[in-house]
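Note that this complex is displayed minus one protein chain, with the remaining chains in position.
Chain naming follows the written order as A, B and C, and within any one chain the residues start at number 1.
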Amino acid sequence: MEKIPFALIGAGVIGQVHARNIAAHRDARLRWVVDVDAIRGKSLAEAHGAAFSTSVDEMLADPDVQVVVIGSSTDVHDAHLLASVRAGKAVLCEKPIADSLDGAKSCLDAARAAGVIAAIGFNRRFDANHRAVFDRVRAGEIGAVESVHIVSRSSEASPPAAAHRAGGMLREKGTHFYDLACWMAGSEPVEVYAAGGCLFDPEYAAFGDVDTAALTLRFASGALATFSFSRRTRYGYDEMIEVFGSKGMLESQRQRQRGVSLYQGDKVAADGIFSTWYDRFAPTYVAELDALVTAVRSGVPMSPSLADGMRAQAVAEAAVASLAQGRPVGIADLWSMG
Amino acid sequence: MEKIPFALIGAGVIGQVHARNIAAHRDARLRWVVDVDAIRGKSLAEAHGAAFSTSVDEMLADPDVQVVVIGSSTDVHDAHLLASVRAGKAVLCEKPIADSLDGAKSCLDAARAAGVIAAIGFNRRFDANHRAVFDRVRAGEIGAVESVHIVSRSSEASPPAAAHRAGGMLREKGTHFYDLACWMAGSEPVEVYAAGGCLFDPEYAAFGDVDTAALTLRFASGALATFSFSRRTRYGYDEMIEVFGSKGMLESQRQRQRGVSLYQGDKVAADGIFSTWYDRFAPTYVAELDALVTAVRSGVPMSPSLADGMRAQAVAEAAVASLAQGRPVGIADLWSMG
Amino acid sequence: MEKIPFALIGAGVIGQVHARNIAAHRDARLRWVVDVDAIRGKSLAEAHGAAFSTSVDEMLADPDVQVVVIGSSTDVHDAHLLASVRAGKAVLCEKPIADSLDGAKSCLDAARAAGVIAAIGFNRRFDANHRAVFDRVRAGEIGAVESVHIVSRSSEASPPAAAHRAGGMLREKGTHFYDLACWMAGSEPVEVYAAGGCLFDPEYAAFGDVDTAALTLRFASGALATFSFSRRTRYGYDEMIEVFGSKGMLESQRQRQRGVSLYQGDKVAADGIFSTWYDRFAPTYVAELDALVTAVRSGVPMSPSLADGMRAQAVAEAAVASLAQGRPVGIADLWSMG
Partner (left out) sequence: MEKIPFALIGAGVIGQVHARNIAAHRDARLRWVVDVDAIRGKSLAEAHGAAFSTSVDEMLADPDVQVVVIGSSTDVHDAHLLASVRAGKAVLCEKPIADSLDGAKSCLDAARAAGVIAAIGFNRRFDANHRAVFDRVRAGEIGAVESVHIVSRSSEASPPAAAHRAGGMLREKGTHFYDLACWMAGSEPVEVYAAGGCLFDPEYAAFGDVDTAALTLRFASGALATFSFSRRTRYGYDEMIEVFGSKGMLESQRQRQRGVSLYQGDKVAADGIFSTWYDRFAPTYVAELDALVTAVRSGVPMSPSLADGMRAQAVAEAAVASLAQGRPVGIADLWSMG
């Protein structure tokens, strides 16, 4: 079978991850790299034998391209997404879909109108541990989901200005985890309450952002999710999930880097958790690409979809409003847009 | 040294625990058991060679009595507490201090006026695991506390009516954990948000109560605590604490009943967590009694004190208000009473 | 029901443990303490309201005494055991039964002739973890036992001379674990090979003893047990058991002192294992006493019995011979004596 020709928009950190995975994939090949920065774009294109352009239009005009992976900066996601689906390409867009819910809604509508595969880059869903919990929750092992707890603490703090450009913590970090919680709970989010503050770096406050947050999300089923976020730990990249149900509890535990322990004195010192986001989650990008290839080959829509991205974004917007207003904020209206 | 003569008010489940521990303590003896129910009261008194009375006054008139442990029903805690401290006895009162914050305040004032040792039954503080976390937080091992997460899920649901009489979940269960969070955070609580619902038993709703809750508590330091409560699990008595700080994270883990594992098929099945509250926490009542004996002998106030009980009760009242009103509620005004 | 009157021979470390447990037991009372050292003997007797004597005969002449616990020094175990069973008393004897297999055999014969309850102090069998493994092995959870691995490493090295007087490592430490292995395997021991040496203290060699050893024990069923012994660790009292069978594997894990972990840097530092033998195994002496009381009350022989003690001693003698001769040594002849 012929390899599927991919185009990649954005040659930054995440773009490089996608490029490497596409080039190494049995059923995919990297046809184009597009970036406004010709130096890094060309370099990435050459490394994988792809053509380079600074123009999305030039790339989209190539009838050979079947799939576009969008890893550009957040403020142009929607423009790239709209152009790609209108050109009839399947898309995988890094989250968030757009800067605004209205923008996201337009993208979702356009993708639906075009009838293309449109996926959102919630790679966490492809973690083997998280997915096993999901599968077992769905299989009924713990009965009805009653509560979910998710910890996400980055190992290294993003600089305040860059964090702000990426949407701030409640959007940038948050959307991954709102999505996981909705996916695990199997219910729609209805209300969110966000508390937070600048506990270690007051600079975030200058951008209306926080470095530490705790959120409560209520679902239509009545289930409750809590989230504990921080911008930095001193012990690696910390992510874990607990799903509590009427018949038991499932957890996707913190993942240790290695299985080595030292017994000494009155302590047992085990190797710590993975030190960075990429060490921990590199395999999820490969699995995500696999799912995309399968969707494109089969025509069966991929999950997580743009609609999932829209839903998580609605939670994020409500969370931002909640933090600003100091009260729980309903999501239904925002999300029913989708 | 002579053994300290104790009186016990209340011969129910918790009273029996205290009676057994007092009788077994090297430096204590059980002098009186008082209960309105003469059958169970006499039986407990006889089992430990103590005198019995249905009258608190008769017992308090005995000049020999130095310490009164109050394990009566919640609605008479304050009457028993006031009478005891006015009689100059040291007291250990099961939580809550009183049905209302005003009632609790009167007790606190009376105890201060009497200058007696006045302790609250927050036995969790005497768990060796929780205490080790506290000691190490205080020793600076994790730097400044930024967030705390506490899980408390009972193994067996209390019947809705009984749960209501005990104050409802946010008071009865909650006060232990608000206290632990304040103790760990080393800061005063300023605002709480409570979400909850009846996810498995609608009867709780008839009493204005819930069976599942998620709370966020903000401290003066800016630190945030989250709480995940449930009235029943299908896997034992579930309690754990995570304290996250600027230099690391400390956890007091779920405690397994035994250290046995079976490797079979594609699973490793370990023995589960302790099945009941008492299996898990029996030793804490002994350690609590030790601390009380030490306080009475030395005259140095015991921690947790009635003021700690008052503070946790203020958080509970604010949490109940938050749940009813669907918005975060400030604690400062309630608590500044104390 | 009247409390069972106990006598204790030996007021040393292990005698004090037994005295405390007998005095605290619901159905037992300590009637006599016997010791050649009148100072420590009297002191222990007084602490528990018992009579004291330096004479075993005086104590045995008391018709009131029903049970004798023998915790004297190894070289007089057999004299005390013979006298006690001939006086018609039930006995619990600390291991080993005697200095020699012949001596042990005489004791076993005398106890059988007297028809009394005769138990050996293999307290490890009463550890809740080890016992759960045993029960589950017997219940068939792992099918036929194929191999057993036991680690026993003391936290503090005994001085070479004292270790020698207690029989040397392969006897003193070993008998507990040979017994556990036989009990788990459910088969009789047929041959043992012992390797060992002085890896950290050459003084042991002066007594023909070792500080480090590895043993292989073969059972009649064909199952194999391995043992890893050391006289000292730098990380607490290390004991664990793995039982591997045709359907799975069960392990009685190292027991941690507390369930607290610190996440920091690239390590997760958990609280270590119990620091001393007594911290780890104190509850087993209480459970052992319970079993003894039940046996005496019911007349049903107690397990582990003197015959179990004899069997483990036969393994020990063969292990000592193996170490000296550098070849595997058969146990059958020694053990068939019993």
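Here is the rule we go by: a residue touches a chain if its C-beta (ideal position, glycine included) is under 8 Å from a C-beta of that chain, and two chains touch if they have at least 3 such contacts.
Here the structure is a predicted model, which means the values were calculated and not measured.
*Asks:* Check each of B:R112, B:R138, B:K267 or B:R297 against the chain that is not shown and name the one that touches it.
*Replies:* Looking across B:R112, B:R138, B:K267 or B:R297, the contact with the absent chain belongs to B:K267.
*Asks:* Based on the whole complex, identify which of C:A38, C:A113, C:A162 or C:A195 touches the chain you can't see.
*Replies:* Spelled out, the listed residue whose C-beta touches the missing chain is C:A195.
*Asks:* In the full complex, which of A:D62, A:E251 or A:D290 touches the chain missing from this view?
*Replies:* A:E251
*Asks:* Tell me which of A:V13, A:A61, A:A205 or A:L262 is the one touching the absent chain.
*Replies:* A:L262
*Asks:* Going by the touch rule given at the top, which residues of chain C touch the chain that is not shown?
*Replies:* Residues 143-144, 146-147, 149, 151, 153, 193, 195-200, 212-216, 218, 222-226, 228, 230, 233-235, 238, 242, 244, 246-249, 326-328 of chain C touch the chain that is not shown.
*Asks:* Considering the whole complex, not just the chains shown, which residues of chain B touch the missing one?
*Replies:* Considering the whole complex, chain B reaches the absent chain at 233-236, 238, 256-257, 263-273, 275.
*Asks:* What is the set of chain A residues that contact the non-displayed chain in the whole complex?
*Replies:* 128-129, 132-133, 136, 141-142, 247-256, 258-265, 271
Definition applied: only the chains that are shown with their structure count from here on.
*Asks:* Using CA atom averages as chain centres, what separation in Å is found between chain A and chain C?
*Replies:* The computed centroid separation for chain A versus chain C comes out at 58 Å.
*Asks:* Between chain A and chain B, what distance separates the C-alpha centroids? Give it in angstrom.
*Replies:* Chain centres of chain A and chain B, defined by C-alpha means, are spaced 41 Å apart.
*Asks:* At which residue positions does chain A touch at least two other chains?
*Replies:* 233-235, 238
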